[in-house]
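Following: one structure in structure tokens, then a few remarks.
Partial view: only certain chains, each at its native spot in the assembly.
We call the chains A, B and C, going by the order they appear; numbering starts again at 1 in every chain.
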Amino acid sequence: MTVADLPIEPLHHRLGVTDEELDAIRDRLGGRDPNDLELAMFSVMWSEHCSYKSSKALLRTLPTAGEGVVAGPGENAGVISIGDGLAIAFKIESHNHPSAVEPYQGAATGVGGILRDIFTMGARPIAVLDALRFGDPADPRTRHLLDGVVRGVGGYGNCVGVPTVGGELVFDPSYQGNPLVNVMAIGLLEERHLTLAAAPGPGNLVVLFGSATGRDGIGGASVLASATFTHDDPSKRPSVQVGDPFAEKLLIEASLELIERGLVEGLQDLGAGGITCATSETADRAGTGIVVDLDAIPRREPGLAPFEVMISESQERMCAAVRPDRWPEVREVCQRWGLPVAIIGRVTADGDIAIVQGGLDPDGRPAPGALELARVPAAALTSDAIVYERVATPPTHRRDAPAPGAPASVSDRLPERGMDPGAVLLALLGSPGLSSRRAVYEQYDSTVGADTVAGPGRGAAVLRIKGTSRALVASTDGNQAVGRFDPWLGAALSVAEATRNVSITGARPLGVTNCLNYGDPTRPEAFWQLAEGVRGLGDACRALGLPVTGGNVSLYNESPTGAIAPTPEIGVVGLLDDVATLVGPAFRQAGDAIVLVGETTPGLAGSAYATLAGVAIEDDPPGLDLAREAAIQAFIRKAIGRGLVASAQDVSGGGLAVALAECAMWGGLGARVRVAQVGSPAVALFGESPSRLVLSCRALHAPALELLAHQHGLPVERIGSVGGGALVIESGAGGATGAAEERGSGVADALEVPLGNLRHTWDHGLARALGWEG
Amino acid sequence: MPVRVGVVVFPGSNCDRDTLHALAMAGAEPVALWHEQATLEGAAAVVLPGGFAYGDYLRAGVIARFSPIMRAVAGFAASGGLVLGICNGFQVLAEAGLVPGALLRNASLRFTGREVSISAERLDTAFTHALVAGGPLRMPVAHGEGCYYADEATLDALERDGQVLFRYVDPSGELVGPDHPANPNGSLRAIAGVMNAAGNVAGLMPHPERAAEAILGSADGMGIVRSLVESAAKAAAAPARPARPAPPAELAAPAQFGAAVS
Amino acid sequence: MMNFRFAVNVTPKPGILDPQGRAVEGSLGHLGIVGVSGVRVGRRVELTVDAADEAAARAVVERLAAELLSNPLIEAYDVELLGEASSMVGPGGGAVGEG
């Protein structure tokens, strides 16, 4: 097949290139028309996925400088020094559209791709976190997708031997036609082994190793990843990529050996855009060019057209720049690991990517009679690709209809009236959104590597660093529920929660990676959501003093049923200097005091409670005070550092009542607390206003803890103590005020639920929602 | 002078480094043995680690069984050498016929990664003597094909001859049936680990090397690792055995056979 | 009503990467086997169908094969009639293919 055989007219349109872009391409080529091969290369490299043409301008506004940052946006992954000559590499990336087409392979190759971004830099991958989002768990298609995605993440990660230690699983109607699969990976490296994706040194060899090249994902970057997705579209079927985790494992070992032995000048993984992307990005970063010897590229099957070879997304391949005298050793390493390896070109000084058929002579010049099929400036494909200033327009009505399940109008079904808080708590704990994720994460190997101190299930993941007293702490969070109403707030809350989850272990967040999942950027309203999301991300990171070290943008997340709720997925890695000081969320011992730090503020919109019970139309999401958030995180790190804290949990999904229930269930210890009412019982018990912590401590430490909170300007209240076999929450005499009062609701009844009920409900909720359990 | 214990590295092994780490903590001199080498470099014991050798394609462990080093391992085992297979290593040993039985797909048809409790049936073996009697051992499993199978007669014989080394139990240490959640994969008679008749080759599905330090949630696995290291030290001290390279017949055959075909 | 025993053979589509097949080929050297190529690893599902006639039975199997047993994105299948089940079914219906 040749470009000309692709369906539909005219050629550049078929390849997703607009007339405006074709002009811009001519412009980059000194006025001439691109030939078919060149056009195919541009179509891939100028796709949204590879070029960031709609988001680049926004991303430039993000803070990227920070203590210890040695590689930031622009590299395959962010790298931050952690001392002792060690550094961590981390990055999150999406594989939404491929996973919607073929959930197992889509998710599996998503894991493979992000792992390559990590070991390309010289880091050994030590952890994966998967952030997954689907529609209605009762829907057969959702169940099919979720089952395939989870098997895919496990099938790949388990086999390569990288533990999956955390992630997210969120259900929201807006993902029904467009699930989200975001995967974060973390690697550990010796800083001296840091390797960049550049092809320096004209005359150096360009070496391709790993799997042979087949027809996988032809057009993937330009079609699969950039066109609005309608499921079961046959035109997308031929381009399904199949992952081979076994090959990836060999690739990891071979790549790290090449780097540790100093055998490569630069290394780049092959992802979207295949050989075209790898050669043009590495050449452009080094200010060089590359001449590609097309015939030298190992093929999996006969009859591939030049454009297929150049844009194929066959998985498990790497591209290295190698000094000629080191080639024999490089070949030996690859062959020992059973990987095909070939010299597929030379680094040149002319700044162009040239594609030659008919071979190169020993000096890397086209052999006599050889044909030059394409010649394009490397920069034109990458740093000088087209950039758009899209139009952003806020929606006319800033507040959608009531949250799902809400009454059409302010009615008697309003939560405060006749609410049985115990029943609501159990309903929340058993709901698909808040119940235990065990049924999913037990399909992952979370302990391979023998570093997992805290795996999935109870907050942030904790990995000790062998040979040191230190540990890495990681979390992913994304808030679409509030983002749907206010995309700035949704993004800021996502950063606040992800960093808070790290801080409450005692660890210091080091940096932020992010995956921005939004709709069609050519729709002003969708682009406004993206712009607001990036603004919220930047504001939150500045307030917390954290650099954004990398990430990924996934646009066109729309289906016939509409666009997804804006979803900024945030990944954070932190450092704990002494793993012995690690604090977890579970209550530790009877008699300990329970302390609530932070302030409960009104606003139920976007809460788990709202999806369950509905919410008044006029109600808004709770606000976020970024300075307050920064203070509370500084406070908890200091408190833990001073050994004052027995357990620490933040108030998030399900509010204070759910936070207390988790501390109790996980500790196997009940609690008796009294909470003052703010606004209404629903707000006090189930409201999700941010920047709040539930701590437990030895009773004798309580005063010091409270003093420290005051010194950080934080409201703090001793609300009860640990003990007994049940969670008991009494409503303080603070008295119902405001909305609740007008609606004639009194103080809600006390809540008393035995631990056994809490645990059983929480434990089985998800498996039941998915029909995996009766 | 620490005793040398070998850890075989197949392409796709992914617990080799964890195992080397645990062996070092137990006082051994761990050495990695590449699957293509023909000798065991004088190791006094050999561990086949967990992972996905050759991707576990076809059937877990079957392709690895034909790696060159497996001839040396088979010969070493035949002459009484200590061999321990963990998870994927157990699968390789079973495929190679060095321990009885087979490991089928988990009854759930899903990969299962979680902590389990196992009890040692015997504390007088080369692999368990350093375990303290009593309570169940907590350690992780992480596998998709760990359902232990052998026919009834074989199972009876294994129990009679004391070749059942570990069983899955509930957290209180009680034995459970194949359908009980404490049995993570549906293994017949809740068998988690077995030995060969001679008692020098053993395999188990759970991962002692991942439960060898309190910081990781359990140090129960260290007793198994230490048992192996101490037994290896004894073996090393004893007068050297005649190393008898006696690989199973079908392992000896290939060379000429290939020639005949070509 | 009659009994028909079918086999559904599911194989990776041509051009689709087959990691298993590749791994098998890679290991042949260790077995000292030469001259083997084009290894593709798939699934074989054998089943018995009660139906009025072969056509009706085939219709059921075709549907199963397309909707449940194969993934049309990456796999191809063919349906094989093994015979009348009554004469074929051993315990568990697996008598076919005794080596």
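Assume a residue touches a chain if its C-beta (ideal position, glycine included) is under 8 Å from a C-beta of that chain, and two chains touch if they have at least 3 such contacts.
Worth saying up front: this structure is predicted, and the values here are computed from it rather than measured.
If each kind of chain appears just once in the picture, what does the full set look like as a formula?
A x1, B x1, C x2
Criterion: only the chains that are shown with their structure count from here on.
Give the chain pair, either A-C or A-B, that is connected by more C-beta contacts.
Result: the pair with more contacts is A-B.
How many angstrom between the C-alpha centroids of subunit C and subunit B?
33
Counting in whole Å, what is the centre-to-centre distance of subunit A and subunit B, each centre being its mean C-alpha position?
Inter-chain centre distance comes to 37 Å.
If you average the Cα atoms of subunit A and of subunit C to get two centres, how far apart are those centres in Å?
Here subunit A and subunit C have centroids separated by 39 Å.
Two-or-more-chain contact residues of subunit A, please, as numbers and ranges.
244, 246, 338
Scan subunit B for residues touching two or more other chains and write them down.
In subunit B, 54-55, 57 touch at least two other chains.
Under the touch definition given earlier, write down the residues of subunit B that touch subunit A in their complex.
11-12, 14-15, 17-18, 21-22, 50-52, 54-57, 110-114, 140, 142, 144, 207, 209-210, 212-213, 215-217
Quick check on the complex: what are the subunit B residues that touch subunit C?
54-55, 57-58, 63, 66-68, 253-259, 261-262
Within their complex, state which residues of subunit C touch subunit A.
Residues 15-19, 22-23, 26, 71-74.
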